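Read the structure below first, then the notes.
Every protein chain of the complex appears in place save one, which is left out.
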Amino acid sequence: MRIFTLGVAAAALALTACSSPNTTGAQSSAAADSSSSAALQNATVRVLTHDSFALSQSVIDDFTAETGIAVEFIPAGDAGEMVNRAVLSVGAPEADVLYGVDTTLLTRAVEAGVFAPYTSPDAGALRPELANLGVGVVTPIDDGDVCINVDDVWFADNGIVPPATLDELLDPAYRGLLVVENPATSSPGLAFLLGTIARYREGGDGVTESWIDYWAGLRDNDVLIVNGWSEAYYTEFTGGGGGGDRPLVVSYSTSPPAEIIYAEGTPPDRPSTSTMLDSCYRQVEFAGVLAGSDQPEAAQRVIDWLISPQVQADVPLSMFVFPARADTPLPDVFAEFVTRPQVPLELPADVIAAQRDRWIEEWTQIVLR
Amino acid sequence: MTSTTTRHTLWAALPLALVAVLVLLPVAMVVAVGWGPDALPVLTAPSTWRVIGYTTFQAALSTIGSLALAMPAAYALYRLRVPGRRMWLAILTIPFILPTVVVGLAFRELLPFPGTTAAIVVAHIFFNVGLSIRVIGSLWGHLDPRLEQVGASLGLNPFTTFRRITLPLLAPAISAAAILVLLFTFTSFGVVLVLGDPALPTIEVDIYTRAMQRLDLTGAAVLALVQFVIVAAAIVVSSIMSDRLAVRQRLGDDEMTRRLPQSPIERVATGYVVVLAVAVAVPMLSLVVRSLRVSDGWGFAWYAEAVSPTEGTTRSVSALSTLTRSLEYAGLATVIAVFLGVIATAGILAARRRGRWLDGAVMLPLGVSAVTVGLGLLLLSVRGPIDLRGWTVLVPLGQALVALPIVVRVLLPVLRSTDPRMRQVAATLGAGPLRAWWAAEGPIAARATAVGAAFAAAVSLGEFGATAFLVRLETPTAPVQIVRLLGRPGEANIGVATALAVLLLLLTVIIVSVAERIRPRRGGGW
Partner (left out) sequence: MTVLEVSDLRIDYEGQVLLDHVNLTVGAGEVVALLGPSGSGKSTLLRCIAGVQRPESGDIRWEGASVLDIPAYRRGFGLVFQDPLLFPHRDVGANVAFGMKARDDNRVAHLLTLVGLSGFQRRDPSTLSGGEAQRVALARALAAEPRLLLLDEPFGALDTDLRERLVREVRSLLTSAGVPAIHVTHDRSEADAISDRVVTLAELTG
């Protein structure tokens, strides 16, 4: 096995040596220092991640060329499944680094002892509102907003003013227009549920007594529940191209620019959809060194690399999320078509950890009856 | 005499204890984790009861469907002389031994309504209709046809004759088939996971998502216990019922009772067999067709992709390597299962009446389901005293425990029915006891063992329930890889999954055909 790993690393090195040398100027100091270390030269760091992970190959190759560390990304299902695997293999980890644990799952993972504490020397460069979320154990890499997306063209064609707040969704004028993912089976579905709980948990702003009443109201206003994001966006949403008949969908604030990037033929000047800022729930994704990794030092270099300017600059268009590093320039489509909510809905990780299962159970009781 | 018996008992006790411990330990672990005050919130949650209710509902529908579709075919194949009878029977029985995820995938691609209860039921019927035909037909073929002629001579029309004579006489076989199908569909995992509605889990799927996706090992263990209790209750009820339904009757020779189809109804039944066999063959063939359909027409692109995947940013496991690993694991699992199976069978036979508890213990994995075996072995590492994580033999061990009941079911009836007189004849000819045993039973025992090994290999190759809990990320088996590929978006992933499924299907069919060829033709059993 050891010999095999060495062989793979050697092959990877040979490949990168033949390819054109990197031209990126900025190099993280930590990565540059470590390239002299002989021990790291042959290391292959395995990164456990979720199936939605993506990063440009050139960025990965550059890292290997600079440091001698090969990186292998191992997809392990959705975020929940990935964290579950990490928890079940505490002490005998299946990888060296875990990337992609979000706020909804962070506490469970940390409490189970999944991570070996590590603070990157570069952590000071992170956006201030994210900087203290990892508390010396994990490092925030990116974040994003789960929001209700609005098909503006549909509303214009039908002469209806689109809803602007969560409260307005209970208005009979918007009856039968919203499609939502099941929080038991979908990550954006769970985020949206947590958002409504954050808003209405304490009785909200007088429209409803509690989040339970809010959802009962949504149910009575004919909300449609589907199992996953693809089904919601591409099949049921009017703006997803699948011939759906619901002009409101729970999706991401980055869905409008994605519409332009992935457009077939000539991209439109501007997206036909927009986000409803009042509904946005913020999800932060973290990375950490797995406890029990036999190459913690190389794993730490990978964490440093993940918040390096190169990776951070690549993240928006690879995964449609926002970089955690403060000074990262955003691509034009992001700057132009994505608005971040001033005050996103959020819940503390420990509250989520304690209540999540009960909330999902209660939600199922109300909505799927 | 007594001392010899004692010595034999001692000699036999050690390996038997090994078998018992290996089989019982995972189950004990599930009980240890699931039994306690933590179980209460799970048991009182309405969602738990919805899951139990839905599991029962789909199993009941699947069972009714399987039996209803099996009856006319059982009639035609066992009461009439149908041309090509053996071939039709073989086609109808193939699905039963196919890997569950392969079948799930085939129907996912074939049916216009995947992700529904209907899809699950259709796949379950596909799996179990052949089994039902065999169980019901094996009694029907032996029913004396003259009983029905007596009915006609007493003035009963064919429908009344069927209702008042044939059906009551068939009741034991029908209820036996029903309980088997009910158990298989109640504890079905791979099919439901691939084909079902994620918001409507069955008990098995819920155990899996709790343990592997929602960090709820306790809840998973509680549900596994609940399932075990329900299955045990079903078995008890069915054994009481079968005692009630049992009819003391003289059975005829099935070859003799078969006759050429004459009446229109008999011709329709014969035609129905062909239709049903075609319907069963369609999903398998359509999977092959699907694996050859590529974006710009037809070709082997998915197979090529399965052999050497194109590089992406995430590490792509070559599908072929998972197949090789599945074969290695299956080989190891077969060795373990046959080793344990031979010991267990010898123990059951040697202990005679007292062997019944061992027989029951060995059958346990069948009753508690593969998922429970997997969960038990996982709990053993995570919550229990023995950390087996990362041990290469863990997956094959789980597969072997799942295959063990089948090995014992193949060996036991064959060895039990060996004629003791043959042994006596061999002994009087001057052979020593061991040589006498070998002369009398050696060839047949060897063949039965080979058949058991082949079935164990087929089961292990397609095993998904236990494997899903035990396999490591970097070393997936072929069925696990198929499910992983289906979880990822994109045409290429589905394409490679179908190619892999076709290869798995072919391997399984080859192994089982070999088993059918070498199978000794006596003693009954599976």
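Chains here go by letter, A and B, matching the order in which they are written, and residues are numbered from 1 within each.
In this text, a contact is a pair of C-beta atoms (placed from the backbone, for glycine too) under 8 Å apart; a residue touches a chain by one contact, two chains touch by 3 or more.
Computed from a predicted model, the values in this text were never measured in an experiment.
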item: Touched by the hidden chain, restricted to displayed chains; value: B
item: Of B:Leu25, B:Leu61, B:Ala90 or B:Leu156, the residue in touch with the unshown chain; value: B:Leu156
item: Selected residue (touches chain absent from view) among B:Leu40, B:Ala232, B:Val247 or B:Ala446; value: B:Val247
item: Those residues of chain B which, in the complete complex, touch the missing chain; value: 144, 146-147, 149-158, 161, 164-165, 168-169, 171, 247-250, 262
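Everything that follows uses one rule, which is that only the chains that are shown with their structure count from here on.
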item: Chain A-chain B separation of Cα centroids, rounded to whole Å; value: 41
item: Chain A residues touching chain B - in the complex, by the definition given at the top; value: 46, 48-49, 51, 53-57, 60, 72-78, 80-81, 83-85, 87-89, 91-92, 94-95, 108, 112, 182, 184-185, 225, 227-228, 230, 357, 361, 364-365, 368
item: Residues on chain B engaged by chain A in the complex (per definition of touch); value: 45-47, 115, 197-199, 211-216, 311-315, 378, 382, 387, 389-390, 472-474, 484, 487-489
